[in-house]
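Here the complex is missing a single protein chain, while all its other protein chains stay put.
Now for chain A:
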Amino acid sequence: MRYTKKSALRTAAAVLALGMISTAAVRAEDAALANKLDPNAKEIDDKVLAASAAVKVEDGKYKDKDGDPTFHIVNDGKKVDWFMYSGYRRYHAECHVCHGPDAMGSTYAPALKDSLKHLNYSEFMGILAGGKQDVNSSDQKVMPAFADNKNVMCYADDLYVYLRSRAAGAWGRARPGEHEDKPDSAKATEKDCLGG
């Protein structure tokens, strides 16, 4: 659950309920940040979607009102932001071996498209870096700590953004096609992070 003010949430949900975004009601600067999802998207979670609304963008990186990274999807779901695209790729290299394709889960790891409905950004980062264990008589689920794994940690925000879009139902079971260009800041951060 995102820490969203109830009133804001209700407004956003109402806007959605009225049939996808009446842009006229949104201030001009927000209009550019509003998602324009696939009109046929079937798994929209209004609450998660509302909480993931971008309120600002810095060099291609979208942030919600708490300053946490979020996704940005436009052109009726045909174009996505760089980080979501990158997150899709990294997820299907590092995570899908346990958590299944498109964050759908497996016989031995949870579906992250559901987990991310409840985990906030800092909880997500904590588990990613520190791992998680559910070991008892009927369950042996263990997630490793990825703190030392640059292939994961350098793309932690990317993964979060992608998984958030899945949890919100804003993105379905597909590879993103068109995407924003890789921002210069992302190139610099990546080089720095992967570094030596």
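Structure notes:
The working rule: contacts are C-beta pairs under 8 Å (C-beta built on N, C-alpha and C of every residue); 3 or more make two chains touch, one makes a residue touch a chain; residues count from 1.
Definition applied: contacts and distances are computed from a predicted model.
A single chain of the complex does not appear, and UniProt lists its protein name as "Methanol dehydrogenase", one of "Monovalent cation/H(+) antiporter subunit G", "Methanol dehydrogenase", "ABC transporter permease" or "AAA+ ATPase domain-containing protein". Considering the whole complex, the residue from A:D64, A:D81, A:D102 or A:D157 that touches the absent chain is A:D102. Think of the hidden chain as still there; on chain A it touches residues 88-94, 96-98, 100-102, 104-108, 111, 131, 133, 135, 138-144, 146, 148-152, 172-175, 194.
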